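A single protein chain has been omitted from the complex, and every remaining protein chain is retained in its original position.
To keep things simple, chains are lettered A, B and C as they appear, and every chain counts its residues starting from 1.
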């Protein structure tokens, strides 16, 4: 079975495995105090042009979100996020488990809208019982979003303006940051993130690493004592150099963005073919996740040969929304095979 | 200034103060192990016809909610509640602060709808990532609701059916339970609550006590070690007999319901007068909270002489929604004075 | 049975009940925004000569400790306390339940020793794995201590010096602050506490109030958004004016210290009599708690007529340590009756 289930089905970029082989018996200090983490942190600071930022390496996405947010907030402070946000939907209440309320907004196309965030804070201030309500303090956004859309530079700038006006922090979950920067319609670059965010992650797990997320923290108060909190949540890998090494390799020669671009190109090929086949796309996705409505009949046959992520079946409309996810490792022939098979089944 | 701001503006039923005077120098054991708590617990168990229930006395409503829920749930278990629910809106994230996610539903008239709860659980089960989502486990409802509506016996029975089918617990926040049982359209009685809920509170603060909430727990697993958790949250009053004594007094001769009925009758007088004055009621309220739209002009003058709780001003429609709350202590002449003044201002 | 079990067996100072009667039907705003809380806060700020302090009113001691500490610390920061400290022994893990580790020290006579605290921080800094250990941040002390001893002005000054050197906060649990200031050997006064502590409580429950603790916060960062956190923990009484009124009354005409002095005088009478009877005192207690070793034989008879708090029986030495607690309400004739009965039983 060929899988389009997600972007973390394969191992890692071959160059990384080669590096791991080469240094396997090298002795490195533990817990992130090694030369590879140092090197990768420097590479990142140069890319984002932010020498004052702190860079930490963590293992996974939910972990990165919860450690970052734990370090940022006092107990009564809340996280503003969109209803489809990963922290709201797919982290088993990880943020609530560290004590913080999510203030959930509908947003637009999976994205927070700056004016709506501004209004939410104004409404909080205007409420006579404001101290009886969790205090809006941190904006959580992800890029790409959970539905595959992307933030433009202007949208990030607008959120920054509201954040400055309202004393909010911006945290961007960049589990698919490479995909966000290499989407066809993207206008953000590495420095967009250091310019507009107080902290953001650069995802590795979904872009060619075995595992690993790099967390960039620009805000000085947020930086303070971060490693204590990282350790407390079980989030410093003993052999952290494994992550440092992977990042130092993937960031070399622009490989991080090249791999991401490949995933996007494969997705575009899929989306265009879906449309040609007469299928309706669900969302204005433009990155490596393609959401499409499949007739139930097609779906039931297709899933015998291909793996992808269906939503709940909609019997009334005789269809199901399905996510097809491409990655750094997706082979063009597999995409073509899927399309060919769909063509046959629809015929 | 005459206040209709809330139902906790005055002290307590005079009979209670007399009792406190009478026993002031009596020596009682601390932390709820006194004869008054014992007596009040027995009175409650008789009223609700549930000798197997445990009864605990706490100080306030938010405290009662958070201690009860802390005792019921494992870390990944979530609370189902309606968007206007007190735990969602006005407890500064108290439930999240003890680690639990709220699964917020729109409901209907401030109330959860049994079929919708059932569907929420079904959707959770059907989701391929169900372990990545907090697990629905406890139904939080309040009676009266935060918008003054009440649950019927049939509605409670329907929720119970879903709870049994889905292995959910039902917790009912009864901060205004007296008002719920004595509303004009009410059909629930004391035994409704022990029949349909796994735990519920009987509010004292808003119904004639200086302070105090009685928490009834029917579920045996929930009862276990409850006092440990109560103490851990700072929620056992050293002189708990103060609460026991107040309950033993207010429950005597049906005073609890009589006081509640008075509050409701005053509210009905208000609501009817509002309608006669040509004002529009906001909600189908039927208990001691009356929500009405006031023209901004009227509002600006009225609030110089009366205290009530306005929402955010709606300039577009030139009105504001305002809550007028009556209580066990509301004087009929004050109600009449308010109406008279509104009549003058509207003339 | 006459009880020396604790200092919260009776109701409250009669003047307070009279005040409650007088204002029972007055309408006051809720949640601490009333004139009585304001008045009492002003009285306290004048007594401690600290107009820049914030004063909040809470219901009980464990609650006050946990809310105060929740407002002060980031997740990785720990509380330094003595092994007998109330937060360590008798709050069912309340501080851990809000996420913070206790760094427990043996101390001396129930008190933290400044040099030992200094060394603890130095050891933390010197440890190569310091980020793998909770960070010492807040000194928790209580006055009087849990074993009835008191801090001198010099001891508080020494702790302050270490706190300043080490960037630590000092929080003093003053559940028995009156007793600490009126003990025979006391040299602290109201201003000692505002001078040396960043925050401290002034206990009401054990000194003539029905209930209530006043929390004074001097540190500006600690003050910020305190009421949000207080609400989140269920720790703002709806009718907070009940606490404000009680404090405004007990602080008038120095009654707070007069009641405390009475409790201490009764304890001294007890301690002197115990020694005269040939019994050995356990601790160098000098306030309203007297710890004495009772022969098991005496204990078994005595407890049929009097209530006090025994420790675990020590069969080997044929004795039990027992706490006799006096209070603002202890009657001299009851003390004399106890001593007389012990004399008879020992004869």
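Please note the rule applied: a contact is a pair of C-beta atoms (placed from the backbone, for glycine too) under 8 Å apart; a residue touches a chain by one contact, two chains touch by 3 or more.
Owing to the predicted nature of the structure, the values given are computational and were not obtained by experimental measurement.
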item	value
Contact residue for the chain not shown (choose from A:28, A:223 or A:337)	A:28
Candidates B:229, B:245 or B:266 - the one touching the absent chain	B:229
Listed residues C:19, C:35, C:101 or C:258, member touching the removed chain	C:101
Footprint left on chain C by the chain that the document does not show	75-76, 78, 89-93, 96-102, 104, 123, 126-129, 131-135, 309-310, 312
Where the missing chain touches chain A, by residue	2-3, 5-6, 8-12, 14, 17, 20-21, 23-30, 59-67, 91-94, 97, 205-206, 210-211, 228-229, 231-239, 242, 307, 329
On chain B, residues whose C-beta touches the chain left out of the figure	31, 70-71, 74-76, 98-99, 131-132, 134-135, 225, 227-229, 231-232
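By our rule, only the chains that are shown with their structure count from here on.
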item	value
Per-chain CA centroid nearest to the all-protein CA mean	B
Chain whose average C-alpha position is farthest from chain B's own	A
Gap in Å, rounded to a whole number, between the CA centres of chain B and chain A	41
Junction residues of chain C, two or more chains touched	228-229, 231-232
